[in-house]
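So, chain A:
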Amino acid sequence: MNDSLLCVQNLTARYGESQVVHDASFYVNQGEVVTLLGRNGAGKTTTLRAIMGVLQTRGGSIRFGGNEISSLTSDQIARCGIGYVPEERGIFGSLTVKENLMLPPVVSDNAMPLSEIYSLFPNIRERLASQGTHLSGGEQQMLAMARILRTGAHFLLLDEPTEGLAPIIIDAIADVIKMLKARGTTILLVEQNSRFASQLADRHYVFEDGTIVKEFTNQEVLDNPAQVERYLSVEVVQEEEGSDA
Partner candidate 1 sequence: MRIVFFVSLAIFALIAPFLFYPVFLMKLLCLALFASAFNLLLGYAGLLSFGHAAFYGTAGYVTAHALTNWNMSFEFGLLAGVIAATLLGLAFGMVAVRRLGIYFAMITLALAQMAYFIYLQAPFTGGEDGIQGVPRGEFIGLIDLKDNVNFYYVVLGICVLSFLAIYRIVYSPFGQVLRSIGQNPDRAVSLGYSIENYKLGVFVLSAAFSGLAGGLSVIVFELASLGGASWHLSGEVVLMTLVGGVGTILGPIVGAAIIVTLQSSLAEAGQWVMFIQGAIFVLIVMAFRKGIVGESLDPHSDVRKALRNIKRKATDKEAALSRKSRGGEK
Partner candidate 2 sequence: MLDIFDISIQMVMAQVAIGLINGSFYAMLSLGLAIIFGLLNIINFSHGAFYMLGAFIGWILLSYLSVNYWLALILVPIIVGALGVIMERFLIRKLYDVDHIYGLLLTYGIALMLQALFLNLFGVSGEIYPVPAILEGTMNLSFMYLPIYRGWVIFASVIVCLSTWYFIERTKLGSYLRAATENPELARAFGIRVPILVTLTFGAGVALAAFAGVMAAPVYQVSPLMGVDIVIVVFAVVVIGGMGSIGGAIIAGFGLGIVEGLTRVFYPEASSVVIFVVMVIVLLVRPSGLFGKAV
């Protein structure tokens, strides 16, 4: 835990009057892909926002690369090397695709050069002059991820990247995430789709009512998906008689 890249302890976060996250503790090691699973409103997105400093009222400890970042402003946190892809994708309508792509500053030498980005995402190269929000949802998601690749951020916060997208696009996004992982990027992924998550992740945390209730390794999820599913669906699903690996 102590030499993890990200170490969150006793995190609390409020949204206005209501406390959405209480006492969440988890960690992400260098090079891992870790997911936060849970139903809507469980506190996953709020946790990401708290880490990113977007949420003002947060308590507890957030350590990144050994440094306490819980009192930093979000622009400072971004410049520490954390890339953020919010739920709404964060594409600016008043900027062109190219401007959106170039917006965040480069934060490391690991930044992907533009030529490589264009070859990976040919759609983007074609639409460089369009306004950001003229792109489809899937294209915007690709743009959001390309944008992060360009900055060379080595730690990513991805909030529900597959929400509302067609299966083909979801596969493409999975490929991008796998490629990021292969390059050594550490990823904290928020997802409701546990099947998508289990293709990519090393470990999973389950959020319920603002706190973490379970931790699974990916192998455990692959062996017995139902045990995770019950935290995600509305009805409780009967657990299959499964072997504990």
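Quick note on the criterion: a contact is a pair of C-beta atoms (placed from the backbone, for glycine too) under 8 Å apart; a residue touches a chain by one contact, two chains touch by 3 or more; residues count from 1.
These made the cut because all candidates are chains of the complex that A comes from, given by their letters.
Fair warning: this is a prediction, and the values are worked out from it, not measured in the lab.
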Subject >> For chain A, as assembled in this complex, the candidate in touch from 1 or 2 >> reply: 2
Subject >> chain A residues touching candidate 2 - in the complex, by the definition given at the top >> reply: 52-54, 73-75, 77-79, 84, 86, 90, 92-95, 99, 102-105, 107, 151
